[in-house]
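Just one protein chain is left out here, and the rest sit where they should.
Each chain carries a letter (A and B) given by its place in the written order, and its residues are counted from 1.
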Amino acid sequence: MTYSTLLIAVLIALGGAYLLGRNRARTLSSQGIKMHSLATHYGALVALWTTLPPLLILLLWALLEPRVIDLILTAQLPDSIRAGGEAEIRLALSKVYNLANDSDLMGQQGLLGPVAEHLQALQARVTLLRGGVIMSLLLLGGALTWRRIQPDLRARSEVEGIVRILLFASSAIAVLTTLGILASVLFESILFFQKVPVTEFLFGTSWSPQVALRADQSGSSGSFGAVPLFTGTLLISAIAMAIAVPVGLMAAIYLSEYATPRVRQLAKPALEVLAGIPTVVYGFFAALTVAPVIRGLGESMGLEVSSESALAAGLVMGIMIIPFVSSLSDDVINAVPQSLRDGSYGLGATRSETIRQVVIPAALPGIVGAVMLAVSRAIGETMIVAMAAGLAANLTANPLDSVTTVTVQIVTLLVGDQEFDSPKTLAAFALGLVLFVVTLALNYVALKIVQKYREQYD
Amino acid sequence: MSIIENHETVGTPFCSNPKLSARDVGVFYGDKQAIFDVSLDIGSNEVIALIGPSGCGKSTFLRSLNRMNDTIDICRVTGEILLDGENIYDPKVDVVPLRATVGMVFQKPNPFPKSIYDNISYGPRIHGLASSRVDLDEIVERSLQRAGLWTEVKDRLHSPGTGLSGGQQQRLCIARTIAVEPEVILMDEPCSALDPIATAKIEELIDELRENYTIAIVTHSMQQAARVSQRTAYFHLGQLIEVNNTDMVFTTPEHQLTEAYITGRFG
Partner (left out) sequence: MTDSAMSTRAKVEKSMKKRRAAESRFRTYGLLSVLFGVLCLVVLFGNIFSKGFSAFSQTVLTTTIHLDTDYLGVTATSDPQELRNADYEGLIKQYLKDTYEPSGRRERRDLYGMVSVGAAWQLQDMVLENPSLLGQTIHINMTMDDDVDQWFKHDRGTANEALRFSEQQLVWLHDWVDSGALHGRFNTIFFTNGDSREPELAGIRGAITGTFLTLLVTFLLSFPIGVSAAIYLEEFAPKNRLTEIVEININNLAAVPSITFGLLGLAIFINIFGVSRSTPLVGGLVLTLMTLPTIIISGRAAIKAVPPSIREAALGLGASKMQVVFHHVLPLALPGMLTGTIIGMAQALGETAPLLMIGMIAFVVDVPGFINDPSTVLPVQIFLWSDSPERAFTERTSGAIMVLLGFLILMNTAAVMLRRRLERRW
């Protein structure tokens, strides 16, 4: 039985088990026996014990099955292939799978023919076994729990205990995600740093990850000095911040301190729409509209502008971040108590004096936190730079030049055909590690600052 | 306790040397009227106490005297309030010089999150009152001295004002207000957040300040009104019921509502 059939079977069993358990409890109580819990609790208990174990086993099975089959098949591959190393074994295995799954190809008996036939037989057996195991677990769980239904069975507490565990497991997924990200980037990064020294990666100034196809070609090693990527990322983020911070902050100030309710009602949603536009749309806008305009402007002034200038990507990224800065600043500014404003107005200060000399200094920690979150966002932004910034790893501070960023390189290295364990692929994970650590640190500090700031005025 | 129709304020709401004169002042929050036809003079260099039960509009009236109510969008004021004979609600009048002339101290001490020095020098600096750093230092010292805070803080002028105790903070706020050299100081229950000792200090200070300033103080405490003021105005549900010399109000009130209030029948 296929996975989807099994899943449907489990779902049906869920309903059936619930009804069975509930009815048994009802029968008992209709005989005048005092039950510990409501009939529905017994139903839920039977349903949980019937379906949870098979679901868990099914999940594990799905994870392990391909691995085990691969192992069995590898053992049967001809020695000539097995001697060829990891890459060749993988290639052969995928050929075997193609052979086994495509009836048209099955006729072409080759070196791998017997293995493919074996795979077909194996798949049939495994599917049968899987179906058998799951079905028997369903029956077993249902029957055992059904028999346990007695007046003194504390069904409610047991159900609640299980539900509590499920609830906890859901919230643990968030932590597992963080660990998962960390593990995935860390593991591959360690492999990478075995091939390329950490110091070269962090401090080297030349980045050309294009590894030659064959080991004997010249320049086969590639070079992995990531400094140009870091500076490129910083350059574009700095341009974005130079736009987003003043504009976002002033817009927030205007909307919260000056604007009439009507203007606020119109302008706020407009800025929110700006925040909801997918980054791929900004990327398209940057690459096809803004970059040519900037290039044209620059050339009319006699400047040499790259068609993938850092300025175009940074500018559009800045626009994208404006609503982010303004909504965070808006929260922060509104948290400044009215009594401080009153104190300033009471002394005869004008609005702008009050804002500049009392409100902003009072809100400064919150604003700093907001800006840090915005920086983290700019550093991690991918689509705008992938579409509008270049691939050339130039070490430059000229915003009219083309630069590349950490995220662009991750995309470039991982999109398309990848060879596992090549430094090129692993480099992407090392960059991912840097990105993750830097943004996580920024977010952590920023959120702490904002939290402290809020407590101050609570 | 319903609103009295066509009432007349009893006692002596007017005086011969008014600094501020309110005439038929009404205050509205949206459609709701909070103050009804209040006419009252505040004489030069006197301390006038505004008393009355909670929600009677005494704070609202006080805030309309230097147009602090402007900061509330839905608030509207009718009638006129004359400062030295000039209507402060005239469209030509700018609130900035008005508030520099009529300063305000609030219920809760609200020092800015800056140093003590910067708190005091804030007003003079924005108004351009000091011509030099030395000048500014002098203003800061003088203001703190007048507020009776100098000896307590002179060694830590550059530590944050929020680090002071509640009573000190309130005196800092008073010092901040007098640093601008206003002519009138409005105080909105300045002692309600303070302990008795700090309250006594502030009351002493108010008495000293009377020499140079006209002071209107809203207070919840009748004892305080009796201690610091020369005249007392009693508000009830947005109406000004009675104005008289403080002694008279507390010994022989003319209006029955005033009497009911000071004898503690409601409050």
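The rule we apply is simple: contacts are C-beta pairs under 8 Å (C-beta built on N, C-alpha and C of every residue); 3 or more make two chains touch, one makes a residue touch a chain.
Predicted model, so just to flag it, every value in this text is computed and none were measured.
J.: Just to verify: which one of A:54, A:225, A:314 or A:380 makes contact with the chain not shown?
T.: Reading the full complex, the residue touching the unseen chain is A:380.
J.: Would you indicate which residue among A:8, A:33, A:144 or A:280 is in contact with the undisplayed chain?
T.: Residue touching the absent chain, from the options given: A:280.
J.: Which is it among B:41, B:118, B:181 or B:203 that touches the chain not included here?
T.: B:181
J.: Which listed residue (A:184, A:206, A:398 or A:456) would be found touching the missing chain in the intact complex?
T.: A:184
J.: Would you write out the residues of subunit B that touch the absent chain, in ascending order?
T.: Per the touch rule, subunit B residues meeting the hidden chain are 94, 96-97, 100-101, 126-129, 180-183, 211-212.
J.: Taking the full complex into account, what residues of subunit A touch the chain not shown?
T.: On the side of subunit A, residues 62-63, 66-67, 156, 160, 163-164, 166-168, 170-175, 177-178, 180-181, 183-185, 187-188, 246-251, 253-255, 257-259, 263, 267, 270-271, 273-274, 276-285, 287-289, 319, 322-323, 326, 348, 350-353, 355-356, 373, 376-377, 379-383, 386-387, 407, 410-411, 414-415, 420, 428-429, 432, 435-436, 439-440, 443-444, 447 touch the unshown chain.
One rule holds in what follows: only the chains that are shown with their structure count from here on.
J.: In angstrom, rounded to a whole number, how far apart do the mean CA points of subunit A and subunit B lie?
T.: Each chain's C-alpha centroid was found; their separation is 58 Å.
J.: Can you tell me which positions in subunit B touch subunit A when the two form their complex?
T.: 66, 68, 71, 73, 95-101, 103-106, 108, 110-114, 122-123, 126-127, 173, 176-177, 180
J.: Within their complex, state which residues of subunit A touch subunit B.
T.: 261, 337, 339-350, 353, 357-358, 361-362
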